[in-house]
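Quick one: the structure is below, and I'll ask about it shortly.
Removed: one protein chain of the complex. Kept in place: all other protein chains.
The first chain written gets the first letter, and so on, giving A, B and C; residue counts start at 1 in each chain.
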Amino acid sequence: MNWNFWLPIFLPLSSLVTALLILVIRENQHRLRTFVNLLGATLKIVMVAVVGYGVYTQHAYEARMPLSLTLDLVLRVDDISLLFLALSSTLWFLTTIFAVGYLEGSPHQSRFFCFFSLCMTATMGISLAGNLITFLIFYEMLTLATYPLIVHRGTEKALRAGRIYLAYTLVGGAVTLAGTAWIHTLVGPTQFAHGGVLAPLAPTHRHQLQAIFTLMIVGLGVKAALFPLHGWLPTAMVAPAPVSALLHAVAVVKAGVFGIVRLIYDVFGVKFAVSLGVLAPLSWLAGFTIVYGSIRALFQHDLKRRLAYSTVSQLSYIVLGAAVFGASGTIGALAHLVHQGLMKITLFFCAGILGETWGIHGVDELSGIGRRMPLTMGAFTIAAFGMIGTPPMAGFVSKWYLGLGGVRAGDYWVLAVLIASSVLNCAYFLPIIHDAWFGKSRQDSVALPQRRSLVVPAAETSLPLLLPALVTAFMSLTAGLFAGSHFSPLGAARLITERMYAP
Amino acid sequence: MTAQYSVYALAGGLLVGFAFHALAIHTHVLKRILAWNTLGSAAFLVFGAIARRNTGAPDPVPHAIVITGIVVAISSTALALALARRIDEENKK
Amino acid sequence: MSGALPILIGGPFAAAMVSFLFTGAIGRALSVLLATASAVAALATSIEVMRSGVQIHALAGWGAPLGIELRIDGLAMLMLLLTAGISLAVTTFAAGYLKGDAQPHFWPLWYFLWGALNTVFLVSDIFSLYVCLELITLAAVGGTALSGDRIALSASLRYLMSAIMGSLAYLLGVAMIYAQVGTLDLTQLSGRLGSSWSSGAALSLVTAGLAMKTALFPLHFWLPAAHSLAPAPISAALSAMVVKASFYVLLRFWFQLSEPTSNQLAAHLLGALGMAAVLWGSVQAALQERLKLVVAYSTVAQIGYLFFIFPLFGGALAAGRSEWAQEAWKGGIILILAHAVAKSAMFLVSGALLQTFGSDRISDLKGAAVRAPLTLAAWGIAGISLIGLPPSGGFIAKWLLLTTAIRQEYWLYVAVLLLGGLLASVYVFRVLWHSFLTPEEMPSVSRIPGSMSISILALTVVLLLMGLRPAIPLEFTLIGIPLPAGDLR
Partner (left out) sequence: MVLDLLLAASLLLTAWRSLYANDPLQAVGLFVAYGLLLALAWARLDALDVALAEAGIGAGLTGALLLGASRHAADRSFSDRIASPMMRAFLAAGALSLTSIVALALWSLRKPRGPGIAPLVSAKLSESGVKHPVTSVLLNFRSWDTLLEIGVLVVAAFSILALRLARSPPRKYDPMLAALVRVMVPILGVCGGYLLWAGSHRPGGAFQAGALLGAAGVLLQLAGYDLLADSARRGFRALLVVGFGTFLCVGIGVSTLGHQILEYPPTQAGSLIFWIELVATISIAVTLNLLYAASGSGAT
């Protein structure tokens, strides 16, 4: 068997098989379902590790299947995809554990986990996509697979959120399709390649290419929640907490951001994109979104909504880094792709624990909760400080490189944006943290714990909920502390960037 | 023979116009059935004229076509009438 | 010539006779056997076409122009396969679906319809096509009226009238073509029609008549009622195959008889009507309250896309880019196939939901995602293809049409292709929204027979396969198509 061919296929396929298996598992066979889920997730991590080692030892993984005469479905492992693969497979494993704990005893779990795994399939496909058409196929598949998760609760509110989500993402998908088809008509079948593939067209097609870039950014910007296309993200908060965690850290929004990175670096080529003059407007938009998202977050009273606007803001860090020319910006963008995922998923895990255990949803209900749930709030605090960008947290590392990138490119306004955003981050995170640790307990108003079947009686909530949050918090801490290491997200980002800017 | 062709072909053309107009403007089922039968027969007449265009014996192929067409026409007419009758039955219920 | 052909042709007709004469279990079994044999024969014939190219069979041994020829090229082969596949699914579904006194009447009509569809795709004679189309019409009208309520009967009568008007326009065109060229054989006619005043008139009549039968906007007025009020298996056949039969004939006339480059204006007129159909049909579909009406209006919209093939193809040839024309052609054919499979699945799903919930009102579908998850999943997958999302046959079709339109800078067509997909997602997901709603009390449901589920499942699997391996049908779309551009093989 040719592993170089089959591994890229097995990666998404293993999730698909998991999804199908779950479909045939009866609703009440919880143990079996959990076993299949975790088996699939573990298998995936192992495969990603194997692939990672393979890439390190100069293996080329590529699977190519013809769709039509001029169209290939290409699954390929390159450096960026490996980064995304590692992030998503790890976080997926943790989110699966969290989801098992979170959904315990609730109905329709088979449906939930089936689509959960389908989402993973699509995310794997997105990270492995070797050309635009493959990317598009999985990108649309992700849209569809996420929908049932958002409307999972079946309430009017959830359905409304689902409707808004679909309206945004399907329009975005259609625009992306148009851009992709347009590129296809200009250069025929292409592959992602550092340095881009469109540069030869420059002399004759300048305006067309600018139009295409705009189309693609509009299309991808929906999932990346760029202002003014971010409207769906805060509404989608009604989904169950594991779904929110997934949406914000790994799957949907990251697909959009990942697509933008691919577009700039592997389709247009960053140098060519600069020469087209399309990157500067994008960076301005990203800068605006950063500030806008932070300001909006400040005024949210629902914890999850506040986190959602924070995501809007944080995602644009990545876009900003990608759009500012220069190696430092790129390093910052790629590192933040991972860092943001680790930190944000921690925050959402914690929000989920608070909601599930104590029925806490508003930011003003957190008073004194830190004393009752020290571990949860500890994780929350670590992640929040990361978001603010206090050294030596992971967020600081990425912000440092972003700022450096702005300065090197001569865009000093980037610094201003970063500082403003950090101040705003403080403003919306610090009060929460302060309240939680030092505020007065409001025993009267807080509901009794909803979780009675605690595995460890002394623990503050059930283990499947708590463990993932602690692990991701730990990871986001170490990602900052050991940023200098070769195997840290930053190290990987530097390696990739070197190759991107290689002449 | 050309003269005969012209007479009947043009008559067919005019009949097509009448029948189309009658079919489009009327709403009653029977009227429309009459109109489509006329339209059909006009098309058949055109075939007949074409068969007669050359000198010598007429072309038998259009004749066979027309006979086929006539049978098709009565089949659909009968089905339409039966449908109309069935609708009447339902209305009377 | 293949020995399978007689079985392919005779099977369904024989099944119709048998099921008419013997209504008992043995008659049913025998007729199913005969019809299945025909489907197998379709497969065998297709394999022969794949292996050795176009198959020609001179009926009665005379050959054109004296006799009538059957000609199976790539397009005909795909249509025959499609007919066989969908007919098998419909037959399986109907066995579980139909009840009551309509049932013994259904089978003869249905098998006749199946047989008639086969003949359209086989025959290469423009008058014989008329008879075949009439055969389809009468069987389809009879099937539509089966439910027997007043609205359904009126709808079938209107359907019959419209179809016959279309046929007569077609027949008049055939008369003129015969007067001009002196043959009725499609292959012999190709390239000999020229571009005279009379050939233009003849082609216009043929096109108008077939557009009526295909229900191209604004001649679609008869379709929604007829397709939605027929029993579900018949609806599936109507939307999937019957409208495609007349469209197939139209393709033959446009690409085999006339010079596609010479009537680009007419092609754009068809394209414009197609665009109007896409928008109008999709909006109407989104506004309907009944599931089957949604699906029927969706057919109006999807038919619109099919007509894009004329301007896209002709424009490409006029620009001297036959490789673009090929893509447009392929896109159109895949769209026919994908839509047929998706639409039949959707109608069968509607039938299944109707039987499960006792209503086909969308608002009554609350809780359906819990009670009938697989049926709704099938709806979703079929919907994905209609919207044109991957992985589905519809996506590939849309991609091919979209790229051809962009290449020729037909931006209006590009816009409608994209917008149509979005509108389609509205009506597809509207059904899902309702089904995901959790009602206060779960609706009581009746179980549907396994045969119904199996046929729906089979269709969705085919649909997904078409999206994953579209190269397979794409390879065959060009076999023996005598397209005017010389370098199209």
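Heads up, the rule we're going with is that a contact is a pair of C-beta atoms (placed from the backbone, for glycine too) under 8 Å apart; a residue touches a chain by one contact, two chains touch by 3 or more.
Just so we're clear, the structure is a prediction, and the values are computed from it rather than from any experiment.
**Student:** Omitted chain: which shown chains does it touch?
**Tutor:** Across the whole assembly, the hidden chain touches B, C.
**Student:** Looking beyond the chains shown, say which of C:30, C:50, C:102 or C:445 touches the absent one.
**Tutor:** Touches the omitted chain: C:102.
**Student:** So which of C:179, C:309, C:333 or C:479 would be touching the chain we can't see?
**Tutor:** Going through C:179, C:309, C:333 or C:479 one by one, C:179 is the residue touching the chain not shown.
**Student:** Among C:14, C:42 or C:117, which residue is in contact with the omitted chain in the full complex?
**Tutor:** Residue touching the chain left out of view: C:14.
**Student:** In the whole complex, what residues of subunit B lie against the chain that is missing from view?
**Tutor:** 1-22, 24-31, 33-35, 37-38, 41, 44-46, 48-61, 63-68, 70-79, 81-86, 88-89
**Student:** Considering the entire assembly, which residues of subunit C contact the chain that has been omitted?
**Tutor:** 1, 3, 5-6, 9-10, 13-14, 16-17, 20-21, 57-62, 65-68, 70, 101-102, 105-106, 108-109, 112, 116, 119, 123, 127-128, 131-132, 134-135, 138-139, 141-143, 145-146, 148, 153, 172, 176, 178-184, 196-198, 200-202, 204-205
Definition applied: only the chains that are shown with their structure count from here on.
**Student:** Which category does the touching pattern between chains fall into here: line, ring, star, complete, or other?
**Tutor:** Its topology is that of a line.
**Student:** So which chain ends up in the middle if you average the CA atoms?
**Tutor:** C
**Student:** Would you kindly say which chain has the C-alpha centre located farthest from the C-alpha centre of subunit A?
**Tutor:** Result for the farthest chain: B.
**Student:** Once you find the CA centre of subunit A and the CA centre of subunit B, what distance in Å lies between them?
**Tutor:** Averaging C-alpha atoms per chain gives centres 68 Å apart.
**Student:** Compute the distance, rounded to whole Å, between the mean C-alpha positions of subunit B and subunit C.
**Tutor:** Centre separation, subunit B to subunit C: 28 Å.
**Student:** Once bound in the complex, which stretches of subunit C touch subunit A?
**Tutor:** Against subunit A, the touching part of subunit C is residues 330, 369-370, 373, 380, 384, 387, 389-391, 395-396, 398-400, 402-403, 406-407, 414, 418-419, 421-422, 425, 429, 432-433, 436-438, 469-471, 474.
**Student:** Quick one: which bits of subunit C touch subunit B in the complex? Just the residue numbers, please.
**Tutor:** It comes out as residues 127, 130-131, 134, 137-138, 141-142, 145, 148-150, 153-154, 156-157, 160-161, 164-165, 168, 171-172, 175-176, 178-179, 184.
**Student:** What residues of subunit A sit close enough to touch subunit C in their complex?
**Tutor:** Listed in rising order, the residues are 65-69, 71, 107-108, 111, 133, 136-138, 140-141, 143-144, 147-148, 151, 153-156, 158-159, 162-163, 166, 170-171, 173-175, 177-178, 181-182, 184-185.
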